[in-house]
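Of the protein chains in this complex, all but one are displayed in their positions.
Chains here go by letter, A, B and C, matching the order in which they are written, and residues are numbered from 1 within each.
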Amino acid sequence: MRYLPHTDADIKQMLATIGVAATEALFSGIPADSRLTHPMELPPGLAESDILRELRRLAAKNAQIADWSSFLGGGAYNHFIPAVVDHLVSRSEFYTAYTPYQPEISQGTLQGIFEFQTMICQLTGMDMANASMYDGASACAEAVLLAVRAAKKRSRVLLSAALHPHYRQTIATYCRYLDIELITIDTSNGVTALEQVEPLLDERVAALVVGYPNYFGCIEDLSALAAAAHSADARLITAVAEPLALALYKSPGELGADIVVGEGQSFGLPLSYGGPGIGFFAVRNKDMRLLPGRLVGETVDLDGKRSFVLTLATREQHIRREKATSNICSNQGMCALMVSIYLALHGKQGLRQLAEINYARSHWLREQIANLDGFALPFDAPVFNEFVVSCPEPVAALKKRLEQQKILAGVAIGRDYPGLESGLLICTTEQNSRQQMEQLVAALAGGTQ
Amino acid sequence: MRYLPHTDADIKQMLATIGVAATEALFSGIPADSRLTHPMELPPGLAESDILRELRRLAAKNAQIADWSSFLGGGAYNHFIPAVVDHLVSRSEFYTAYTPYQPEISQGTLQGIFEFQTMICQLTGMDMANASMYDGASACAEAVLLAVRAAKKRSRVLLSAALHPHYRQTIATYCRYLDIELITIDTSNGVTALEQVEPLLDERVAALVVGYPNYFGCIEDLSALAAAAHSADARLITAVAEPLALALYKSPGELGADIVVGEGQSFGLPLSYGGPGIGFFAVRNKDMRLLPGRLVGETVDLDGKRSFVLTLATREQHIRREKATSNICSNQGMCALMVSIYLALHGKQGLRQLAEINYARSHWLREQIANLDGFALPFDAPVFNEFVVSCPEPVAALKKRLEQQKILAGVAIGRDYPGLESGLLICTTEQNSRQQMEQLVAALAGGTQ
Amino acid sequence: LDEPLLFEQSQPGRIGYSLPDADVPPALPDIELLRDEITDFPELSEVDVIRHYTRLSTWNYGVDSGFYPLGSCTMKYNPKVNEVAARLPGFAEIHPQTPEALNQGALELMYRLERALAEVSGFPAICLQPAAGAQGELAGMLMIRAWHEARGNQRTKVIIPDTAHGTNPATSALCGYEVVPVTSTGILSLDAVAAVMSDEVAALMITNPNTLGLFEANIRAICELVHEQGGLVYCDGANLNALMGISRPGDLGIDVMHFNLHKTFSTPHGGGGPGAGPVGIAEKLIPFLPLPVITKEGDSYHFDYQRPQSIGRVKSFYGHFGILVRAYSYILAMGGEGLKKATELAVLNANYIRARLEGAYALPYKERSLHEVVFSEEKLGGGCHTLDVAKRLIDYGFHPPTIYFPLVVAGALMIEPTETESKQMIDDFCDAMLAIAAEARQDPDTLKQAPTRARRRRLDEATAARKPKLRWRSE
Partner (left out) sequence: LDEPLLFEQSQPGRIGYSLPDADVPPALPDIELLRDEITDFPELSEVDVIRHYTRLSTWNYGVDSGFYPLGSCTMKYNPKVNEVAARLPGFAEIHPQTPEALNQGALELMYRLERALAEVSGFPAICLQPAAGAQGELAGMLMIRAWHEARGNQRTKVIIPDTAHGTNPATSALCGYEVVPVTSTGILSLDAVAAVMSDEVAALMITNPNTLGLFEANIRAICELVHEQGGLVYCDGANLNALMGISRPGDLGIDVMHFNLHKTFSTPHGGGGPGAGPVGIAEKLIPFLPLPVITKEGDSYHFDYQRPQSIGRVKSFYGHFGILVRAYSYILAMGGEGLKKATELAVLNANYIRARLEGAYALPYKERSLHEVVFSEEKLGGGCHTLDVAKRLIDYGFHPPTIYFPLVVAGALMIEPTETESKQMIDDFCDAMLAIAAEARQDPDTLKQAPTRARRRRLDEATAARKPKLRWRSE
């Protein structure tokens, strides 16, 4: 087997050195009653060419996005990934390494994370960021835990209904057995209903969590929400599922958020059926020692050279065990690297320009659709690159109809939002050409004629 | 432009340092009558995503081999390439370097070539090999030039008709103005007609050139040809278009060849519509100083450490100018690396096993087709992984008919071999599954019913 | 030569991107919503970015650089075909909001992977969703608690041996449990468990083989005991690489186990992640599986969300699909026999290291260990410590083992070679370890000054923690 380098001669010599007759003897510590007595029922190993043939067979049964006009967003975004990203992340010194426990031979990973942390701070307008979390949803759940831990006696958390449903569900799972009370706040005109928030804000509330943009693609009024939360000494947690919006809209940090988490997939990670993505997690200085996850800090080596190292480990599970700030013991290293490369390539101007393209295209499309008979825009809050339309025909039927034309029209939001059964969430990125958008408009119109 | 790092500020400062007002002034050495006065008529630069869209449009119009049952060979072979090859050759320290003129910082390339040279020697059974040539055809032409140069007053070269037509044509081009007389030797039973060779061998003949396997897939009787050539003090040049055969059949070196050239594409290079491939070139010690192309040798550095370096440069054009052994001033570095990786992965056992699979499959298929009504085997010389069948229907029509079933049945040899218009050259590698072969047999049979 | 930070290389106006035209009329949000430019965000050309990360990569040591015997992390070779597989456009470029019917290949792959993991582990059901081992633990422990709650049973404690990974207690805390430690002397005794087991205990968390590399030989009896008293048993599957084809946790009475696909199933560690942490569970826990569950009906595959007792989701979408593809590709390559062979050779390698080093390094536990071996610093001469050995190994060209873990061994050196290392490589490593032991006696300063051949000498970690500088700022 090509992954197993042992020759028969090697095995023989090694057994002799160990002093046993056969590898079987090495398992003598396993009682007979704990042994598997039959071979595993798995197919025999395949040649590499056959592996790829089988996997290509499976891959061919999927809707590869390039073959479709896709307007799907809803937490995963189809952005173009420059070839440089994959080229660099394929350097195996990066991806075959593990957590940089030995900083002397891990400065590549460490400097990369330090730069990642910095760029996340810059984007979110926050003081510090960790080395990344699993994804936006779990980062958001960890943010809730942080807020509750920080607030001590407070155990109530207000969740905007317009927060991504997966994020809300994940928070619910994480909080399930932790004496945290989750209260959902309704929306009004596509954004969190401030008038519902205000009466709930009291000394029981640890945090308010809102999306930015939220699941409807709408831009929340973070200043007002922050002011409200802060008036009750609660934290405002802002979850960003489409971080490209931060290149155009004011940063949550600037608007008063206390914790900014989100999903970084938009920045250079393939859609990959929803994972791996990457959670980012940024806080104010005051919460430094409550942060979950890995942190990289700057220091010097014995020769005084600038160096980077994992730091503040006393927050973590391998030191603090049950008192740790989280059970997380890794980051999404490879994904953080991809995000960093993507951000470095686009830089200050490129990210802005890209955000503007996304904005312009989605707004053009939105207007076209709004002008179609029977279609309407249920919300007029500002949006970035996705928006909800209400449709004159059942959404499921409409989607199926458009699939016949190789169009993935958008995400039906009715399942998660009773009352919004006619709502279709349509996302437009730089990957949607004008021609695709015109085709969508024509196809949508086609059903109403 | 992302490949051009200059900011406006940079340009300004640089012009100031140079002491000119504008870049325009830097071209003052070009007379006005030599200037282009209008912009080039080329489309504006595209975004990376648009480049890939355009190239995918073109790529989609090609017969990607995985979508077909392909039995095409004839000088380019569809072998599986392990993922490791592309992974390693994508390490940009390798492919963004140039010829290793500075050995202190090029030991990677140099050691890689030294290993390549060694493996080519081992495969061909020869004493030494160069760092590679453009392809099999031009390597073969250079071999002819070497033989003529070595033989001094002799200027006649005998070419087997069964040598790959492209090789013969390339030899003709290279020799066009060099007072070399090329004589084509007919074949008999698919191999070079020894009885035609013998009477021609005299003191005018510098070399005899034969394929191994030859264009019909047949294995020449190299011992006899070598004996004949040597009896007249002529060199036997053996050109190998499918070098995998050398893992199974006796090496040309063992059988008496004086120069062994060939095409290495089978060893890990993509088909890529025929290029880049890689020529290999191996000789006996006596011809060392006549070798064309780069050579890497072993030496030591000032500390006595084993090192590798380009050597014997006095043969080459940058030193010898018009007296050089060739005008070639590069090798196929990246391809040589790919070949080396491929060979190292397969190694002694794997290459043999792979050759046996190719042999077994092609012989099974050959027998199946031979049993079909109307089909026949015109030659019974031994073959490796391709063979000629004669078809009962016009070959062009047969090929077209099979294309309808997504089968590329083989190469029609009639154009290059008048008299063999019914001949179809069919190649079978490890990439042709039994199912594909059965489908081919059924499809061939289908036309005769 | 040092590599400046991205920000330090930035030049105003330099660009590394190319973007299409908007192709529609320009539009912008209201001015009061618009952000200013991102202060200090980098501006670089494409070649700047390429060189920056190319150089940074050469400052790193990975499995492809050499031997990486980091104990408990199973740093086996990451096959390159897996990387190709994960990048197939039909896997990498599929959107999670696409209707199920249009991504049947992805669902089929996940279904097949579940079945393969079930066969390897002996558990009837598998959930692929958790993002990493620690999240797998969380999902598993939440299911345990949900099971207890469904039975109206409000237990509050979890027993965890002192050899356990730190994630075990941290996860228990996340599930609202109190941790009851139990001392393990090499392996866990039935008596030790009996002494702390009660009707307040929801679960025992155990690692098998444990972090000393020892098979928990009493595991069946322990499971029975815990079950008898109404508890469940969680197994940390970090060390599954020692058991494939030899022993199946699901057959031993264990109720839940997470897998680390990046350990046992060869997916890359990625400099820290992403991994994937599927969970295998016993029949009785099936109603509590995270949402959604993949089901097969006839020839088609579906996500089932109609599961009222589910603990819910632990992350967005369906797991680290890109990692699942790699693991499945590995299983296809190895087959059942290959996986067993991998286990056998991993154990052979560890025992060979043990045999070669046990004269020179102290071995606190004498039992036959499986896939890893833990030495202590006890016999080291010259006042040298485990840290010094580790740093000195760097000078010899090796990645150090895991050090100072498990906590029960003073100055532990936890060595896990995995099966993808050859005898020759392991001999070179053992030779280095023996040379270092000799150096410790004869020339301890060599160890204490190590590393000297790395890009950096030892770092001032204390200052890093005391005055944290966690981001770059312009001066």
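Just so it is clear, contacts are C-beta pairs under 8 Å (C-beta built on N, C-alpha and C of every residue); 3 or more make two chains touch, one makes a residue touch a chain.
Keep in mind the model is a prediction, meaning the values are calculated, not measured.
K.L.:
Tell me the shown chains the invisible chain touches, ordered by label.
P.N.:
A, B, C
K.L.:
So which of C:Thr74, C:Asn241, C:Ser310 or C:Ser422 would be touching the chain we can't see?
P.N.:
Missing-chain contact among the listed residues: C:Ser422.
K.L.:
Touching the hidden chain in the complete assembly: which of B:Arg156, B:Arg235 or B:His346 does that?
P.N.:
Going through B:Arg156, B:Arg235 or B:His346 one by one, B:His346 is the residue touching the chain not shown.
K.L.:
Under the stated touch rule, tell me which residues of chain A contact the chain that is not displayed.
P.N.:
Touch with the absent chain occurs at residues 1-5, 7-10, 45-50, 82-84, 86-87, 92-93.
K.L.:
Footprint of the hidden chain on chain C, which residues?
P.N.:
Contacting residues on chain C, toward the hidden partner: 1, 9, 11, 14, 18, 45-48, 50-51, 54-55, 58, 63-66, 77, 79-80, 333, 397, 420-422, 424.
In this section, only the chains that are shown with their structure count from here on.
K.L.:
State, to the nearest whole Å, the distance from the C-alpha centre of chain A to the C-alpha centre of chain B.
P.N.:
48
K.L.:
Using the average of all C-alpha atoms in each chain as its centre, how far is it in Å between chain B and chain C?
P.N.:
Computed from C-alpha means, the inter-chain centre distance equals 46 Å.
K.L.:
Check each residue of chain B and list the ones that touch at least two other chains.
P.N.:
If we look for residues of chain B contacting two or more partner chains, we find 2, 48-49, 82-83, 87, 92.
K.L.:
Multi-chain contacts only, two chains or more: what residues does chain C have there?
P.N.:
13-17, 19-20, 46, 50, 54, 79, 81, 83-84
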